[in-house]
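Only one protein chain is missing from this complex, and each of the others stays in its spot.
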Amino acid sequence: MTSPAGAPAATLAITSLDDFIFGRAPHPVRCGRGMEIGAGTVIPEINFTLPPIAIAEDTWPEIRRQYAEMIEGVCRRAMELEVPALLVEFETLPPMTENPAWGAEICKLLSNTLGTYHAKHGLRNALRLTPNDTREFQRPPLLRRGKYWEGMLELFARAAEAGADLLAIESTGGKEVSDEALTSADLRAVVFALGVLGARDMAFLWKQIVAACRASGIGPSGDTACGFANTAMVLAGQKFIPKVFAAVVRVAAVPRSLVAYEVGAVGPSKDCAYEGPYIKAIAGVPISMEGRTAACAHLSSVGNISQAVCDCWSNESVQNVRLLSTNAPTVSLEQLAYDCRLMNTAARSAEDARRLRDWLTESDAPRDPHAWVLRPDVVLRLAAEIMEEETPYRRTRRAALAALEELARAHGAGELRLPPQEARWLDTLRRQADTLPEDESALLAEMLDSPAASKFLPAEYGL
Amino acid sequence: MTSPAGAPAATLAITSLDDFIFGRAPHPVRCGRGMEIGAGTVIPEINFTLPPIAIAEDTWPEIRRQYAEMIEGVCRRAMELEVPALLVEFETLPPMTENPAWGAEICKLLSNTLGTYHAKHGLRNALRLTPNDTREFQRPPLLRRGKYWEGMLELFARAAEAGADLLAIESTGGKEVSDEALTSADLRAVVFALGVLGARDMAFLWKQIVAACRASGIGPSGDTACGFANTAMVLAGQKFIPKVFAAVVRVAAVPRSLVAYEVGAVGPSKDCAYEGPYIKAIAGVPISMEGRTAACAHLSSVGNISQAVCDCWSNESVQNVRLLSTNAPTVSLEQLAYDCRLMNTAARSAEDARRLRDWLTESDAPRDPHAWVLRPDVVLRLAAEIMEEETPYRRTRRAALAALEELARAHGAGELRLPPQEARWLDTLRRQADTLPEDESALLAEMLDSPAASKFLPAEYGL
Amino acid sequence: MSDCSKLTEAILNGDAKASVAITKEALDKKTDPQELVSKYMIPAMDEMGKRFETGDCFVPELLISARAMKASLELIRPLLAARGAEPVGRVVIGTMKGDLHDIGKNLVASMLEGAGFEVIDLGVDVGPGLFIAEAQAKKADLIALSALLTTTMPHMRAVIEELKKAGARDRFKVIVGGAPVTQRYADEIGADGYSDNANGAVGLARRLVTA
Partner (left out) sequence: MSDCSKLTEAILNGDAKASVAITKEALDKKTDPQELVSKYMIPAMDEMGKRFETGDCFVPELLISARAMKASLELIRPLLAARGAEPVGRVVIGTMKGDLHDIGKNLVASMLEGAGFEVIDLGVDVGPGLFIAEAQAKKADLIALSALLTTTMPHMRAVIEELKKAGARDRFKVIVGGAPVTQRYADEIGADGYSDNANGAVGLARRLVTA
């Protein structure tokens, strides 16, 4: 095992595998209309979006009609299927963040229907608003000023009034360096993007979000390493980059995502944050996860294991297209509702919940490195290692090293199957990781002196 | 309990609840390229169809392209996800049965790709061809002669040459009486349609299918009460007719479906035959089932419980539309593959398989009468009752009576929740059922003297 | 006249015998037939519609009430016709060519009849030509098209195009429905109305014939 004896496991909110199960988090979140997340019941989280349509003045009535149709279909079916509660995520489309009045209008429309279903039919529910991080619309991005940032701040401020119960984001600071690093499998640059740039931006951004939420009495929920680790996962899924690389990026993304919770986010984490189990183990907040039910949005190699310790279970996103039965958002809701039924039935006994968790785990883990690093036991071990370090950079570096070691060990022990073209990358990456300096400023100096320097503005990171 | 002590349970292939689990049937089926169904492993069954498009000479190239795209996407993903085996169902569209050359051409196209994936990548697979029962294209239908019947016979005969490994159908004899009986909640007429007309047509039709299969060395798989009990289920789902009525129709459909296996069908049953568990218990053949994964085709109140004792797990049917990730058939395949992984992981221990089965069961059963009659324990009890009778009519009548009694008992005992407008129908239906004559010819005489007589041709049923 | 409220009750209970008897009696007493329809019968069906909407009753009950209503109407219609009054409207209905699904179509037809429409049901697998010929022959107000298959939906457009070619588009209102049909599709092909359920179809038909 990688974890040295006597690791300060006490820094983790969850230390025992027995307590690491779906539906239950050390710090549950109450929100919306009668909803509690992480208090023993897994809750479906549904996300939906428009089919191909331009977003403009003249299409606006049709856009409103579409959202009204989606929320109505979803709420009705949720009620018919007697879901314990319903979390709806409204992830804006970029024009709705640039023009916050638009985003707020749709948010209000959704919130009104949710309110009606609660009042009339007793459907417990909450609405999570996720404005886009539009700052990357220019490159190098301005992260702390300029019109994009202003638009985001405005939407944060209007969220409560527009009926949102939770605020989230998929932030992107550091991505301007990460993108090319991913396609070149440059682990060094990835660690820099996540541990140095990303973590700094998170601290800045989330202080603002937490402040906006406190001012208006709604919940600062969570963030995701989507722009980093999911991009890597998708690229690996298309066989563009090695899967072992994407798995290492996932673990390396943990310290960056963690920053949100350190500065006040309370959960649930974002569904597409597959690093969620680490966040739950370390910070104790409830997490939202997605897997096979999100196949409408991306195919996945972690379709079951992603469910193992979730508190909300999501479909990620589906367009409002018509299927043989009905509209796709209602179809997704149905699938989530039945999955949650199963989990909640098993969870009537803690022992059974652990059994189901373990089957979900075992069914994926040996086949895929990304699945392997989501094993609850691996999560607890690697999380403990990560938390031995103090700073985001050192944690990120440690995460990459620990993940590589764990993958090599599991592969060597025959627990994780890897084809040869994947296995040889373990060494390549290890060589890259071994040269990562212990000292953050050394890496920074090196990067400022490399071609990557043209891609980001140090001042935007307070550097 | 409804089952009198000393019932001849020996007529059932499965008598103990312990042996009634998913993935394992008393009489497994070998077929296609290295595939075995019911021998311990649950296998995904995928079905896909065209998006809105006319079927004609000039659209034919596009139609071929669509099927090629669907089968390629599905096979590639099945391979990537390491499914234990893949069953593909090709349900023709009516013009492809009326013009069997078309049906055969697409069948061949699919079979070729399956062959390639087996040869090159070792993907075990089989192809099930389901021609339409086009006989009901005219009403009253000619069931044993005429151009529709000729077309069907031709496609049966060409199935093997076109690369099919299994032949199935969704037969409709008796439906001309059933349709109106359903919307009027006329249980008497339903029992007549199923137990007198339907059962006779099944015997005739399935002897032909079994003969065609034997002649060409492929497998006569199964049938479904789709036209009867699923129509009822969908109508009930839309709150058009009482759910308790649809649940009774389901059980009453068992003896008719059973006829196929009595005259030589070997399974797997058709995915949309939700009466499958009864067939498995009685005839011991492996069954295909669908539930939450078929939400793309119909919403369902039995999304989990339908999986409890399945041997193949299906999506029913999905159109080739584009979702955010990829085409919908590939998305369905991914969901099925992960579900099967979970079941097969649990099934490493028989005790765990039973646990998962029971959670799937418990999660749905108390909420819905249709789910209730699919409880494995209820199935075994009612199946035993049904098999106390000798003829299809008497079995159908007994099935209706037994189902009503079981629902009333469960409701009375507080095990099954029913809203008052549902509960009052239990009495209404019971009054109808009680007047069903013991003697088939009495009911026949009565029906021949009623308005229903104008709807069917007795000679087509050998009457 | 207050015992006519028993007519409402008979229809609500789906008691055709009673409703026919009460109707006869009322007509014998020279009650205004138009008033019978609009004050006692239509409100009964509206009430049933509401009960159905709220889940308090099911289609079988709806159909029985519609049948009671129809039985009474059969007594009343000749009187109204003699006065020169027309039925609420006349509808030609059918399922599109190649499509055999008729459960939904039958429900719509029954509900329209229940609401006082005269319904000419062409059955299933009906080509555009037949729809138009029958609508013209029967001087229909409405053509109601039902499709359950996405492959047969395009024939709905064909009916409208054929009507245009025949210069008869303005003579009929065309309404469409069936599970795969949407308001958007209805707009796209230039139909006059769409509803996703049988109750809605009645309201729609009423609006269109009085428009």
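Every chain is named by a letter (A, B and C) in the order it is written, and numbering of its residues begins at 1.
We take it that a contact is a pair of C-beta atoms (placed from the backbone, for glycine too) under 8 Å apart; a residue touches a chain by one contact, two chains touch by 3 or more.
Keep in mind the model is a prediction, meaning the values are calculated, not measured.
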Of B:322, B:355, B:417 or B:430, the one touching the omitted chain in the full complex
B:322
I'm checking contacts with the chain that's been left out. Which of A:11, A:349, A:391 or A:421 qualifies?
A:421
Contact with the hidden chain, among A:66, A:97, A:231 or A:330, goes to A:231
Where A:55, A:68 or A:211 are the choices, the one touching the absent chain is A:55
From the list A:242, A:286, A:329 or A:392, which touches the chain that is not on show?
A:242
Using the document's contact rule, name the residues of subunit A that touch the chain not shown here.
50-55, 93-95, 136-137, 139, 179-180, 182-186, 231, 235, 239-242, 319, 419, 421, 425
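One rule holds in what follows: only the chains that are shown with their structure count from here on.
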Chain centres from averaged Cα atoms put subunit B and subunit C apart, in whole Å, by 35
How many angstrom lie between the centres of subunit A and subunit B, each centre taken as the mean Cα position?
40
The positions of subunit C in contact with two or more other chains are 180
For subunit A, residues that touch 2 or more chains besides their own
324
